[in-house]
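In this view, the complex is presented without one of its protein chains, the others remaining in place.
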Amino acid sequence: MSAVMQAPAPMAAVGETAAKTPFLRMDNVARHFGSLKAVDGVTFEMRAGEMRAVIGPNGAGKTTFFNLISGLLPPTAGQVIFEGESITQQTIVHRVAKGIVRTFQITEILPDLSVFENIRVGVETAEKLNSKPWISRSERERVNQRVTELMDIVHLRNKANRTVGELAHGDQRVVEVAVALSLKPRLLLLDEPTAGMGDTETDHMVDLVRRLHQEQGMSILFIEHDMDIVFGIAQHITVLDQGRVLADGTPEAVSNDPKVRAAYLGSIE
Amino acid sequence: MELLLFNAFNGLIQGVFYALMALGLALILSLNSVINMAHGGFLVIGAYLAYTLTPYLGFWGALIAGPILAGGIGLIVERILIRPVYKRVDPIYSLLLTFGLALIIEDLTRTIWGPQGLPLEVPDVINSPVSDVYFFITGYRLFVIGITAAAAIGLYLLLRYTLLGIRIRAGTRDLETTAALGVNIYKLRAFNFAFGCIFAGLAGVLAAGVLGLTPPMGNSLIMPSFVAIIIGGVGSLFGAVLGGLIIGLAAGLVTTYYPAASEAVIYLMMLIVLVVRPRGLFGEEGLFE
Partner (left out) sequence: MTRIVGIAVMWLALLALPWWLPLIGGYTALGSKVLIYAIATMGLNLVLGFTGGLSFGQAAYFGLGAYGAGMTLKYLAPSTPLAIVIGTVVGGLAATVLGPLVMRRRGIYFAMITIAIGQLFYFVMVRWNEVTGGEDGLAGFARQDIHLGLLNVPISSSGTAFYYLVLLCFTVAVAVMWTVLQSPLGHTWVAIRENRRRMEFLGIRVERYVWAAFAIAGTITAFAGTLNAMLFNFASPQDLHWILSGNFVIMIVLGGMRSFFGPLIGVIIFVVAQDYLSSVTDNWMTFIGLIFVCIVLLFPRGVLGIFRRAEAV
């Protein structure tokens, strides 16, 4: 049984069932930089177990949007609510502890270490073992087992001892996903997962993301520019434009929305 | 009281040497991103070459030639030894390199000129006491202050108003962008390093007039210069100068009451600054952090 599966969401209030509590909700969230309104009154809701894409032209505010969810920036206005709890003022570290893990924002690999060692750092951090100068044999076994599990999920077991710094870009990114998984995320934020990748590497990453959603039941929110990928795997699409939500719905609804077509998709169709 | 003034003044002079050294060190630290452990070596080079050239050029000629030669050797060192390690990510390599250079310079100096102390001939015209009461305020010491002030002001004017100076300042802020703008950063770094060495050489010649010459003199002046930079704040040339003066003065004052602690007090002051105001007096926040 995979340990990556997320536990059911907690009860938010008496009388509300877990299914009704929105997993992630942004209430009229805004983020201004002086007079620049990077995110301008976004209301957004996501359900647990969803595979959702965030798209939009350059400068639409997608990265700032992610920053508000991951905790890199506090909003200028509005609230961010995760599993019924307001996390608006919480730092990245707190949000990671709550299960919001973002990957591909900064370089995350430890280049001189092997794939195994990279993932092990994530596992040890998740298990809060970092400060221990000694652990028992059984604990060590447990850690190693978990690392192997994660390598299996991302299909990197055959490269376990390879130095990550020497791997191809696509594999390095897969390692980053594995490390993110080791932190037991409840919500995975993927920031342009296929950026800089060739065709084969892109296929691998898309396959991985799909499997994470379908086999592990992971809730995934991802930014992507490649429309083939977006329409290939997303259950739900949010379109941002100039800091606002332009459209929000199923792939068919979004692709048929005239506003979206006008702003963005027209050239792709 | 007279003893206090005596020590304070001597401390100030010492502080002037520290300031001069710190200024050169700080220059090299900001642009070349190198801790020049061999800086004391360039001080020694300047001093000993001045000593050797004095019979031919006189004091004034040696005063000019010593630092310039130190700068010239600095150029060579930068080209051959330092340039290959700029691209190394880990600063340990430049540290070890200059460290080794410091050992070599000290030893070669000892071999060429001998381990005993040597005097530097200072013209009588500037060496006489200026006041009957305060006999220790010799003309030479005032001269040292004057030259150092002139050098510092000269550097300030260079950095402020010349193209080279502006480029150096730009490079200190953002080397990549400066290079992208078409500036030849290789030449820039070479000149900057040479300037730093010129200052070290100047400190050497001036110090030799007060303290005489010994092979380890450079290495004993370099450590307080580090402290001067830490106290003054990394990234600030003015801070480096002020830091040097402050610690010199403090050491001088402490000598009056508790001579054994006169060096240790310098490092104690550094600790205090690190606890109370970690970025130093004029340092920029977040540097190297």
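As written, the chain order gives the labels A and B, with residue 1 at the start of each chain.
By our rule, a residue touches a chain if its C-beta (ideal position, glycine included) is under 8 Å from a C-beta of that chain, and two chains touch if they have at least 3 such contacts.
As the structure is a prediction and not an experimental result, all values here were calculated from the model.
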| note | Contact with the hidden chain, among A:83, A:124 or A:257, goes to A:124
| note | Contacting the left-out chain: of A:77, A:113 or A:160, that is A:113
| field | Hidden partner interface residues of subunit A, rising order | value | 92-93, 96-97, 106-113, 117, 120-122, 124-125, 129-135, 143, 163, 165-166, 183
| query | Can you list where subunit B touches the absent chain? | reply | 29, 33, 35, 37, 81, 84-85, 88-93, 95-97, 99-104, 106-108, 111, 223, 226-227, 229-230, 234, 260-261, 263-264, 267-268, 270-271, 274-275, 278, 287-289
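FYI, only the chains that are shown with their structure count from here on.
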| task | Could you put a whole-Å number on the gap between the CA centroids of subunit A and subunit B? | result | 53
